[in-house]
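Here the complex is missing a single protein chain, while all its other protein chains stay put.
And then chain A:
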Amino acid sequence: MLELSEQEIAALLLSLKIAGWSTLLSCPLAIIIGWWLARYEFFGKALVDGLVHLPLVLPPIVPGYLLLLCFGHNGFIGKWLYQSFGVSLAFNWKGAVLASMVMALPLIVRSVRLSITAIDRGLENAARTLGASPVRVFFTITLPLAAPGILVGAVLGFSRSLGEFGATITFVGNIEGETRTLPLAIYTATQVPGGDGPAARLVILSVLLALLALIISDLLNRKLYRNAGR
């Protein structure tokens, strides 16, 4: 039943590629921001917190349009990137990665922040008295103890990236083989007569993919929690 056409396989692989890169690049950023928000009080913290979480509550077309304004060919960052490094993000898959990152980041930051807040600072202090520098404490105590939360965030972010539609279509369009991910392919299929069959296949594929991601996260999480013995 699930015999996919070449275009559908291309959409699937493109989705995985974009979601993969998006998660990979978002995680380090989310760990830094989450840790910063969890551990420090600073002027403008509410603003930073709000900005990070904004994509979660805005209609996705808004961040998409803002990305287009900033990173488009005539946007102030886009122009600089192109002139300095020859890098262009608008209307290609790298732009889709950026759009996915913006939309997935708040989910990962939330998860990281919660898990870092839950860590007993006493353990970090104990590590300091044992001779560990602050950087070492972070990598040998904080990060491993926050790992289950980071992992949950990563899976949520990955799933969010797989499902990304509004910001993507606004910022990088719907170009076959370049930015037409699964959701965009479903949308395209529903726009043409006789597209119900392909749309149904892609919908089933999306459901399976999402289920798979959840199951993997659950398994990894159980394993991590068992290792941490909690």
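Basically, contacts are C-beta pairs under 8 Å (C-beta built on N, C-alpha and C of every residue); 3 or more make two chains touch, one makes a residue touch a chain; residues count from 1.
Rule of thumb we're sticking to: contacts and distances are computed from a predicted model.
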{"item": "Which of \"Sigma-70 family RNA polymerase sigma factor\", \"Electron transfer flavoprotein subunit beta\", \"Molybdenum ABC transporter ATP-binding protein\" or \"Cytochrome c-type biogenesis protein\" matches, in UniProt, the chain that is not displayed", "value": "\"Molybdenum ABC transporter ATP-binding protein\""}
{"item": "Omitted-chain contact residue, chosen from A:S5, A:N74 or A:S133", "value": "A:S133"}
{"item": "Omitted-chain contact residue, chosen from A:I141, A:A154, A:A167 or A:I186", "value": "A:I141"}
{"item": "Chain A residues touching the omitted chain (full complex)", "value": "120, 122-123, 125-134, 136, 140-141, 144-145, 227-230"}
